[in-house]
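Removed: one protein chain of the complex. Kept in place: all other protein chains.
For clarity, chains are labelled A, B and C in written order, and residue numbers in each chain start from 1.
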Amino acid sequence: MKTKKVLSIVLSLVFAFVLFGAHMLFAEKEEERPYLIGVSIWADSGPLSKKVISNLRYAADVLGAEVEVAVDGFKPDNQVSNIENLIARGCDAVMICNCTDAVVPKFVKLADESKVPLALYFRKINDPEIKAYAESSPYFIGNVHEDEVAVGYSLGKALAAKGCKNAVIINYNKGDTTAENRYVGYKKAFAETGINLLGEQWDILDAEKAANTAERFIAAFPEIDAIAVGGGGGGPLSGTIRAVKNHNKVGQIHITASDFGPDIENSLKNQEVAAMSGGHWTDPFFTFILLYNYVDGHPLSDKVETITMQPIYLTSVSDAQDYTKWCMDEPPYNEEEIKNMTVKHNKGFTLSDLRRIAAAFSLEDVMERHK
Amino acid sequence: MASTNGVMLQEEDVSLLRVDNINKTFVTTRALRDVKFEVEEGEIRGLVGENGSGKSTLASIISGIIYPDNGEMLKHGKSYEPGSLLDANRSKISIVVQEMATIDGLTVAANLFLGEEKLFKKFGFLNTSGMNKSSMKVLQRFGIENIKPDADISFLSFEDRKLVEFAKALYVEPDLLIVDETTAALSQHGREILFREIERLKSKNRSVIFISHDLGEVIEHCDHITIMKDGEIVDTVTTGSLKERALKELMVGRELQQSYYREDTEAFYSDDVVLGVSDLTLEGSYYNISFELHRGEVLGIGGLTNCGMHLLGKTLFGLESASSGTIEVVKRKKVITNYVEAIANGIGYLPKNRDQEGLMLLSSIKDNICLPSLSKIQRNTFISPRKERELAESGTRQLNIKMSSINQFCLYLSGGNKQKVTLSKWLVRDSDILILDCPTRGIDVAVKASIYSLMQELKVKGKSIIMISEELQELIGVSDRIIVLKDGRIKRIFSRRKDLTEEEIIHYMI
Amino acid sequence: MNKGLGKKILTVLILPCAVYAIFYALQPKRFGNLQTLYIMFQQAFLPSISAWGLCFVMTLGLYDLSIGAIIILSAIVGTNLTLFIGTGFGYIWLFFGCLATAVILELINATGYNLLKIPSMIVTIGLMILYETAANFMGNAVLPYELSIFGRAPYNIIVGIISLIIAYFLYNRTQIGMQIKAIGGSEIIARNAGVNVGRVKMYGFLLCGVFLGIASFLSVSYGGLIIPSTRMSSILRLFPPLMGYFIGIALKKVCNIIIGVFIGEVVIIMVVTGMVTMGVPTTYQQMITGLFLLTVVGIAIKAKKDEVVK
Partner (left out) sequence: MRKMRGIKKIIPYLGLIMIIILFSALTQGSLITFRNLKLIFNQAVVLIIACIGVTFVMSQGSLDLSQGSLLGISGAMAATFAALNTTLSLPMALLTGIAVGLINGSLLAFFKIPSFIITLCVLFILRGLTVIATHSGSIPIPFEMLELDSYQIKVPLLVTIIVIACYFFNYTKIGKSMRAIGSGEVSARYSGVPVERMKILAYLVSGVLCGLCGWLNVVRTGAADSKTGLLFELDILTALVLGGMPLTGGSSAKFHSAIIGGLMLAILSNGMVLVGIKAELQQAVKGVIFLLAVYLSFERESVVLIK
């Protein structure tokens, strides 16, 4: 009993010391340090997120900055915590792929409170009210996104070009802005070209579930001749291809997909996939450039800017080979190009230059620059 | 009296089993002290003693279920140190334990050969049909016909499960079989099988240790009887012309005999009725039970284990709901329908199965004692720790519970002290009516005596007690009136008188 | 005897038949064709195999929440091992790579449980996080189509049926199976009867590992790609086998649990497939599956009067 009392007193003293005294002891002088950009991402596993992280780390390396990654699992509460933590870590700017429009006001509020610039990647804000709220903030820099409706639309058209009549859609998270936009694009294309949408399934994120679902569709709808995979980082595409192959329906059922699967070359060679879009992992890179310039004291614009870029479409084997060679094995923008995108190294760089570069991004563009 | 000090031994003969100076302590209780014990070949040895006298501990040590703290055992003169029940079986010693030792969810055959499955291994797999056949054979050999070896054992009656355990113990062809208080669970048919097999073992020059509370049975079947008390061996006697009463005196210890039970010989209680029970029926258990409990009365309820009296006890406390009939607390004009009401109206209940039902073993003594009284010591929902402590301390002081502190876990208390804690929670609540189901089960003589005197004290204070008991002597010794149940019906009500004998009561029980 | 058996078979089949009949009535054209049935049959094997593994652990009264992480990690190790070693005996490397990894991981689980002496639920949550991290560092498992013959019929059915037979015999006809059931029934009685409880528990985990190995092998063959999950989300892979296991428990009185688990998985897949063919949105599926399971288990599990249910 006595030891316990003594111990608890000692402990509470230690606790008090830690709470109030310790940081004076540890406190250090502010020193020159590289810019730190905080990135909140949905996951640290999976091809898409891995590529995003590695590409950002490469760019940061080139520019002598640092990237701090935090994982949020696409959950609003985690995203808010991540932004708070990243700001507390001392990040000079924060970028996030928001899980939904509705959380943006809170992010903006946090950015305002701590005077840290914030930008979005992969996203545009659909809700006009929220958009207006965000744009009223001086610390919301902007966002970069692909035209996802166009992605869905052009892939849908590609299916029609193959002569498909009856399609189903396998998509990832219901409610996810990107997934919904692609879905809208597909529906638009289907309506225009007279393709029947027989069924749709959402929330499919891994290969096994996709294969299960595709099999069910194939069994229940014998007339099916097209499967559109809305995304999900390659897993669902792989599973869907397997299911079609296992039922010997290659050539009869055409697949389109966003987010490249693991074996793009073969899938295109064997005509398992009609067309696919991907390579949009460069998108966060542009967000990063926006933020870097801002942090460096040379903001590209004093307004909120939205940059639109195009994903890479692959339709043939040679496309796939080129993509692997020029985009995967090497960074799509080399050191010099990256440096030239900063005002620090390239005095005359403007927002319209960045817009132009982003809009021009395509397989041909990368090959042209690097050949 | 036919007591001789020890069995005559021929020095040159090596006995079948020899237990030397065994000690065993369970955390705080000393279960066995320097026990010396020998069993000869071809002998049926009775082992008797009060509950908690150490019989089962000794049996468990011999059969390898628990290990002694020190001392040694010799079998046929060779050192014998069983590491498990299986080890003991290999040394040809087997046991039928008091508790259930078959496992739900396994078939009869699987239970029979649990731990011995490799006998039926064929290419790594078990030959279940072979296993079923062998078990069929085993069961049939012991005259058990009605049990199917491939049936799930959870569908069997308690008696049949005991018979399976018995067959399991015999199957190893033991030199020494230990039967630990099994007969109570068996019907006439089962008992016949049991004793036939015991005789058969004896005829093959094998031995049996027979542990039972039914002294008549012990005297009838055993050659010698060893009496244990408080973890020590008191004496070993040859049966011969031994009388049950003499044996009992040995067990209890004569000096206690006088002050053991209450001394007055007449029923004495007030005329006020505190609890009225009318026409209580629980289908399949008891029928049309009516009686009245008076202030300051000790009402005994006796009968065979399955006569319905234990369930009746639970019903009186509101734990079971009767099919028809009422229980009324007369003073408050309140009909009891559930246990919360029962407690609120001053009824307390001491269950038979103390460790499962009476105590929270992994809680402190304080928590256990205070639990029913919380509504009494709370003030505007607040329960002050000081009041709790005071209450628990008054309870432990009143019953003189041996413990290190009131924060000690009940798990580490001895049986008697556990029982005191269980009683104490109703005493500190100041309950008017106490229902005690087998209050002296599994506790030693000293605690037993103190519980009897406590009951007397309570009676004088005007509390009323219903005591359900399987021990007739206890019923006769303590009760003002005794209700005898048979097959769930009241057969007779005896009033306290000097010359009431067990025989008289037994007549109505069976 | 035979009559009783026939009755039992009938009772067992009531549940799947009833579910089938409901969906057939609602969607005769889509749901009724043979191919749908065949596919449902095929798809039931994958979760069943994990569920059979789970049986060995859960019968012991233990939990293993890490099985999702184990499946993912074994598939990744197995696949990358195969690709690293290269051509020749690809299937053998793949199969044994998956199997060995799963068994080793379950060995870690068992050792963790036996050594740390803390509840299995806690140990496996902790280890799950570590396995997830390990899997994430190794990257994805991408299995070439040439090596995924076991992802399609009839090969996956063959593996499934072999697993079923192995599971059935291991669970019912071996010493270890008996002892696992005995410990599940009453650990204390089993210990008194000479069963080495620590070792049997370890074997339980290891057997679970064997089935998880097979499951990961089939899983990667089927989908072709396995992406690691992090932040405990691998637990989502636990739920389908767990649900099958619960239905298996619920059917325990009428049929062997190994068969019951398979029937459970078939029924769950039937419910989901039925809803897919009817065009029920995915969101309702989770809900209906949950309700369905609750109803089945609620009806089937009848606790005894004084039984303590926690």
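One rule holds for everything that comes next: contacts are C-beta pairs under 8 Å (C-beta built on N, C-alpha and C of every residue); 3 or more make two chains touch, one makes a residue touch a chain.
Because the structure is a prediction, the values reported are computed rather than measured.
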{"item": "Partners of the unshown chain among those that are drawn", "value": "A, B, C"}
{"item": "From B:E117, B:D367, B:D432 or B:E474, residue that would touch the chain that is not displayed", "value": "B:D367"}
{"item": "Options A:T100, A:T193 or A:Q321, residue touching the unrepresented chain", "value": "A:T100"}
{"item": "Candidates C:I22, C:I85, C:I104 or C:L130 - the one touching the absent chain", "value": "C:L130"}
{"item": "Hidden-chain contact residue, picked from the options C:N80, C:N196, C:S233 or C:N256", "value": "C:S233"}
{"item": "Hidden partner chain, residues of chain C it touches", "value": "61-63, 112, 116-123, 125-130, 132-133, 136-137, 187-188, 230-233, 235, 239, 242, 246, 281, 283-291, 293-294, 297-298, 301-303, 306-310"}
{"item": "Touching residues on chain B - with respect to the absent chain", "value": "317, 319, 339-340, 342-343, 349, 351, 356-364, 367-368, 370-372, 374-375, 378, 381-385, 409, 425"}
{"item": "Residues of chain A (touch criterion as defined above) contacting the omitted chain", "value": "3-4, 7-8, 11, 14-15, 18-19, 22-28, 41, 44, 53, 68-71, 73-77, 79-82, 84-86, 88-90, 99-106, 109, 127, 129-130, 133, 173-175, 180, 202"}
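By our rule, only the chains that are shown with their structure count from here on.
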{"item": "Arrangement of touching chains [line / ring / star / complete / other]", "value": "line"}
{"item": "Most central chain, judged by mean C-alpha position against the global CA mean", "value": "C"}
{"item": "Computed distance of Cα centres, chain C from chain A, in Å", "value": "34"}
{"item": "Intercentroid distance (Cα basis), chain C paired with chain B, Å", "value": "45"}
{"item": "Distance from the mean Cα position of chain B to that of chain A, given in whole angstrom", "value": "71"}
{"item": "Chain C-facing residues of chain A, complex", "value": "43-47, 50, 71, 73, 174, 199, 201-204, 206-208, 210-213, 215-222, 233-235, 238-239, 241-242, 245-246, 261-263, 266"}
{"item": "Chain C residues touching chain A - in the complex, by the definition given at the top", "value": "30-31, 33, 35-36, 38-39, 42-43, 46, 135-136, 139-140, 142, 144-145, 148, 151-153, 219, 222-231, 233, 272-273, 276-277, 279, 281-283"}
{"item": "Of chain C, residues touching chain B in the complex", "value": "169, 172-175, 177-179, 181-182, 184-186, 189-190, 192-195"}
